[in-house]
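Removed from the display is one protein chain of the complex; every other protein chain stays in position.
Going in written order, the chains are labelled A and B, and every chain counts its residues from 1.
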Amino acid sequence: MAFIRFNNFSFRYKGNDEYALENINLEIDENKFILLAGETGSGKTSLIRCMNGLIPQFYAGFYKGSVEIAGKNTIDTPISDLSTAIGIVFQNPENQLVAMNVEREIAFGMENLGIEPVEIKKRIREVVKITEIEEILDKAPFEISGGEKQRVAIASVLVLDPKIIILDEPTANLDPFFAKKILTMLKKIQETKKISIIISEHRMDLLVLLVDDIILIHNGKILAFDKKDIVINSEIFRNLNINKPKIYSLFRGLDKKNQVYDKIPISIEDALNVLKKYT
Amino acid sequence: MEAVNPLILIDEIEFSYPNNTFALRNISLKVNKGELISIMGQNGAGKTTLIRTLNGLIRPSTGSIYIKGEKIDSKSVAELSKIVGIIFQNPMHQLFSNTIEEELKFSMKNLDLSKEEIKQKIDVILNKFNLEKYRDRSPFNLSGGEAKKLAIASIICRDPEIIIFDEPTLGQDAKEIDFFLELIHNEIEKGKTIVMVTHNIEFTFENIPRIILMANGKIIADGPTEKVLTNEFLVKKSSLILPQIQQFKQGLKEIGIKVPNEIFKLNDMIMFLNNYLKIKLSKE
Partner (left out) sequence: MSLEFLNAFKFLRKDTIIHRLDPRVKLIFAIVYTINALMFTEMIPLFLIFLSLIPFILLGKLVKQWIKSIRSLAFLFIFIIVINTLFITNNGFSFSIAMIIRISIMISAFSIFFLTVDPNDLALSLISMKIPYEFAFSFSLAFRFVPTIANEAQNIIDSQQSRGYEMQKKGIINQIKNLFPLLVPLIISSIKRAFNVAEALESRAFGSKKERTFYFSIHYTKTDWIFTFILCFILLGLIFIRFQIIIMPEWFKWSLPL
C-alpha cells in the first residue's frame, strides 16, 4: 500500500476563489528519491503542506477528497501524530530553529513526543554524525551559517525517524558547493535508511541526477509522476516553463537529424556516452 | 577609444562590523558606464557589504569611493540613492502602502517631480512590468514573483544610473528569469550600469560579461566571465562549481572532441555540436 495517498484531493485557501490544488491523485511509496517541480505558484508548497496535515488542519480552507498517510486520514489525525511518519523541512531554516542552541533544537521534537532522555541522547548522537554537525552542538542559531542552519533543520526532523522527509527548496540560500554537499548527503540518507525524500526545487542541474522519480505540477494539477527518464523525455516536461537541466537544453536544441539518442541525456556522463560513438 | 573616467571608483576601502569581523579588506575596483557585472563568492565573503557601500548604507573606515568623479563620503543615503538604486532580496521588506500605485508614489517622493510627471512615470512602469491590472490592489495580495517585480519597479521608476540587484534570480522559474534578463538588457540599452550579487552560476555564465569574485572580504578575481568561471582554482576557492557547459567541454576533450575556446555559451555549443554531428553523420 502506498505510504502517502491522495484521493481526488482538492483544496482552496480561505478567502481565495481559485483552487490551489485540484483533483490530486497521487501514490507515493517508501524508498524513493523524488523531485517535485513546477513553476512558481504551481502549488508545490501547498502540496507539501497536505502531506502532514497542515492542510487542512492548520491552513483554513475548503477541501474535497482525502489524503492518507500510512492509512491515517490527514483530516482528523492530529498533526503531531502524522509528524512521526512525515518530516517536513521548510523553506527558511531561520524560522524553524526554535531553541537557543543546536543540541536542544534536535532534542525538541523528541521531547514533545515524550521519548525518554536516554533514547533522545542515543538518537541525537546518531543523527549528528550523519549530518556532520558535531562541531556546532552548543552554538546558538545566530552563530551558525545558512548551510549549517539547513543541516540542523534536517537533523531535527530526521531524528524523529520519519518514513518520508519533504524539503521545500532546501538549497535556496546556499553556495553551489554546499548545495551539492547537502543534496548528496540527503541521497545517502535516503539510500541507507530506505526512506523516501521529496525535494521541491527550481534549480535542477544537480538534483535531477540523484532522483528516481519526478512529479510535475502545474496550476494545482499533477501533470506527471513517473520515473525520471520517462518524465524528462515527455512533451509535458518540454513545454513546462521550469528551469531545465543545461545538458537537456543542449540536446533538445540540436537539429532534428542530429538528435542521436533514444533518451535525452541529462547528465554530462550520459551526454558523453552518446557522443563517444561519434568521435 | 580613450577610457573615460570610471563611473564608480573604489579605492582601497576597508570595513569591519562591530563584532570585529573584517567584512571588506583593501577593496579596489573600477566600473565603467554601461557595464553588466556579477559579484559572486561564498556567503559571508563580503558581497552584500560591498554593494551597501555604494549608496552610503555602509561607510568604509578607510579608503574612498568616487561616483561620477565625486567622493561620496559627504553625501547622504537619500542623495546617493538617486544615482545608485539597490534592489534587495526580500520584497516584503518594502511593501507597506494601500495600493501598488501608492507604493510607487512613495518611491518617487524625494525626487522633486511634479504630480503629472509622477503619474506619467507610474503609467509607464506599470505597463512595462505587466502590473497595470494590479494598480489599485494591495501589494500584499501579490504573489512572490509579482512582489519581486514591484520591488524592482519601485527602484527603476526612480531612474537611477546604477542599478544593483541582490540575488535577483532566487526562487524564480524560467519565465521569471527570462523577464529579468529582458529587463536588464533594456536598461543597459538605455545606458544604465548594472551590478548583481548572485549565486546563479549558469545565469552569470550565459549572460553576464564581467564577474568579480570575492572570498574572505577580498576580491580574488575580476575579469571576463568565461575566463574566471572556468578557472578551477578560483571556482573552488569561492565555493562555486564549474558551469555545466564547461564541465561538458572538459569531458568532450577527454573523449577526443576538441571544442574551440571561444565556445562556452549554450547556443554556441548547440551550433558547434550541430556542425560536428552534421559532418560526422554525413560521413556515415
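Going forward, a contact is a pair of C-beta atoms (placed from the backbone, for glycine too) under 8 Å apart; a residue touches a chain by one contact, two chains touch by 3 or more.
Remember, it's a predicted structure, so these values are computed and weren't measured experimentally.
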{"item": "From A:Phe33, A:Tyr63 or A:Phe90, residue that would touch the chain that is not displayed", "value": "A:Phe90"}
{"item": "Contact partner of the left-out chain, one of A:Ala60, A:Ile75 or A:Leu113", "value": "A:Leu113"}
{"item": "Contact with the hidden chain (one of B:Ser38, B:Thr53, B:Ser107 or B:Thr198)", "value": "B:Ser107"}
{"item": "Residues of subunit A (touch criterion as defined above) contacting the omitted chain", "value": "49, 52, 54, 58, 78-81, 83-84, 87-88, 90, 92, 94-101, 104, 107-117, 120-121, 141-142, 156-157, 160"}
{"item": "Positions on subunit B contacted by the hidden chain, ascending", "value": "52, 55, 57, 77-78, 81-82, 85-88, 90, 92-96, 106-111, 140, 154-155, 158"}
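Just so we're on the same page, only the chains that are shown with their structure count from here on.
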{"item": "Whole-Å separation of chain centres (CA-atom averages), subunit A against subunit B", "value": "29"}
{"item": "Subunit A residues touching subunit B - in the complex, by the definition given at the top", "value": "39-41, 145-147, 169, 172-178, 180, 202, 205, 241-247, 249-250, 253-255, 257-258, 260, 268-269, 271-272, 275-276, 278-279"}
{"item": "Subunit A-facing residues of subunit B, complex", "value": "42-44, 143-145, 170-177, 199, 201-202, 236, 238-241, 243-245, 247-248, 251-252, 254-257, 266-267, 269-270, 273-274, 276-278, 280-281"}
